[in-house]
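One chain of protein is taken out of this complex; the other chains stay put.
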Amino acid sequence: MFDVFAINRWQYYRELLVQLIIYILVLLVSAVFIWLLFDLTRGGLAHLSWEFLTESPRDAGRAGGIGSILVSTLLILLVALFVAVPLAWTTAALLSEFVPTTSQFGMTVRFSLQVLAGVPSIVFGLFGNAFFSIYLGLGFSILSGGLTLACMLLPILVSTAEAGLRAVPQSYRLSAAALGLSRTATLFQLLLPAAAPTLAAGLLLGIGRAVAETAALLFTSGYVDRMPGSLLDSGRALALHIFDLSMNVPGGDTPAYASALVLVVLLLSINIMAMKLAYGLQRKRIMSV
Amino acid sequence: MFHSVLTDTLVRWILRAGAVISALVMLLILIFLLIESWPVLGQITPTRFFTDASWHPLEGAYNLMPMLSGTLLASVGALLLAIPLGIASALFIIFYAPAFFVLPYQRLIELLAGIPSVVFGFWGLTTLVPLINQFHPPGASLLAAILVLTLMILPTITLTTHSALKAVPDEFLHGAAALGLSRWGMIYGVVFPAAHAGIVAGIILAAGRAIGETMAVLMVAGNVVQHPQGLFDPIRTLAANIALEMAYAMDDHRAVLFVSGLLLMILVMMLSAMAGKIGKHKYV
Partner (left out) sequence: MNPDQGKAVQTDCECDDAYTLGPLQMGPPCCDPEPVIQVEDLSLQYSGKTALQKVTLDIYRGCITALIGPSGCGKTSFLSAINRLTDLIPACQVDGRIRVDGRDIYDSACNVQALRRQIGMVFQKPAPFPLSIRRNITLPLREHGITQRLTVESITEQVLRDVGLWNEVCDRMDTAALSLSGGQQQRLCIARALALSPQILLMDEPCSALDPIASGVVEDLISRLSGHYTIVIVTHNLAQARRIANYAAFFWVKERAGQLVEFGHCRDIFESPTHELTAAYVNGIRG
């Protein structure tokens, strides 16, 4: 009756089988992804050079580099952040500090942002084209591309900032109020500095999202690969450049590989920084408890 | 005293204005999609999107069905592959991995979650499509779309499942172990029921991503407007269709593209509403 050395054979084999299946699937996933990363590195590294990063593309991108593309990407990103960050952070501050979580107004804003977060990027592209490019008359320009991206970034910036502010211990607010500080002073002197790492992490995530975006920029910032002269010029983003090289330019694969490698490395470093910030914050909070 | 009250009020109004603008963006998007699709929506009966003979927008034939079926087939196919792979990956990280494998594998998945769709598409175009072409031309096909989408949503499913599994309280695990349940018995009998809401919500999220994905699919799917007969037939998805034809679409054609954008958005919104509802449930 009491034999703890007996082995339930059926159960034993089932365990082995499940473990085997899981190991095989994980091996498969790892293999495919390492294949992908290896392909990108091998294809891109050969073509990568300082000139490639600084020169403008020639011959539809087959020759030359991605200098002007990087500048356009940066400009689009700056426009998007310049518009989205103030809007997002004021919204987050209001939602977390000034209105009760259950208020009608707060719920409406939050719901609207939640829906916005689910909108596919191509739909943002349609909207940007109709509203910024045509209705506001900005045409195919860095400005309309950046504004479209700003709309896209809003939800992620708001939700990270709100989470960061909410993570600040309630005791800060109570003691600040007890010392007679105004809510504005509390917000600027105490809460925002305390939430700074999360705000920065959210910002970096937003930047990552913006740099990776292609579909929303197709009909807003356009395809022109020259060095942009002003914000009203059309400018081609890096992700779009990869798309154009691989789909529309025969013989564009080599520069496309190199561009893809640049993009992936860029995004990887952004993500690592964001993660470092977020983990650092967590560690600090655990240690202070 | 007075001074600080004044700034408080002022700041409050500034914040409020910011929040109102943020909330209005969604409304603005809806309004503009509706305005732009009105030339068509107002004129023709919506059933024509399903009953027209074909998709020849320049001749006024607006059958969206092939594209809708392409979108759904590609998404469902990708989900069928990505769900087992993603759940296996999450189980591996939490229950099965030897200690020194946990972190590298988790980092690999996080790294993939950050790779942009255009890079997945590019890799699919240069590697997968030629490979499939060797077996069964033309290569650019439903199968290629499914595979690329699988790679794209796999990290989403893995990460959401991982956090759902992590959230299962230790008491359940210890209780299961104390009853002598085997590892799989515990996972199947206790962990999955406890975490199923989170897992399903993550899957729905991934489904929304798959349906809305444009670039990666556009690059590998072949983009022929047809009901595919098999895995090796090229397809065109709704999102890809918009990206392809927006550049030259005029008048009614342009309006139909906005209608399909609207359709896409409604599909994704319904999914995210569902995910939100399910995600709130716990242990039921």
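We just call them A and B in the order they show up, numbering each chain from 1.
Throughout what follows, contacts are C-beta pairs under 8 Å (C-beta built on N, C-alpha and C of every residue); 3 or more make two chains touch, one makes a residue touch a chain.
It should be emphasised that the depicted structure is a prediction, and the values quoted were computed from it without experimental measurement.
In terms of the touch definition stated at the top, the absent chain reaches A, B within the entire complex. Of the listed positions B:L30, B:L72, B:A113 or B:L173, the one in contact with the omitted chain in the full complex is B:L173.
On the side of chain B, the interface with the absent chain consists of residues 169, 171-182, 185, 189-190, 193-194, 283-284, using the contact rule stated above.
Annotation for chain A: contacts to the undisplayed chain at residues 2-8, 10-11.
Definition applied: only the chains that are shown with their structure count from here on.
If you check the complex, the residues on chain A that touch chain B are 11, 14-15, 18-19, 21-23, 25-26, 28-30, 32-37, 39-40, 43, 86-91, 93-95, 98, 105, 108-109, 112-127, 129-131, 135, 151, 154, 158, 182-185, 187, 208, 211-215, 218-219, 239-240, 242-243, 246-247, 253, 256-257, 260, 263-264, 267-268, 270-271, 275. Interface residues of chain B, counted against chain A in their complex, comprise 4-5, 7-8, 11-12, 14-29, 32-33, 35-36, 84-85, 88-89, 91-92, 96-97, 105, 108, 110-112, 114-123, 125-127, 151, 154, 182-185, 208, 211-215, 218-219, 239, 242-243, 246-247, 257-258, 261, 264-265, 268-269, 271-272, 276.
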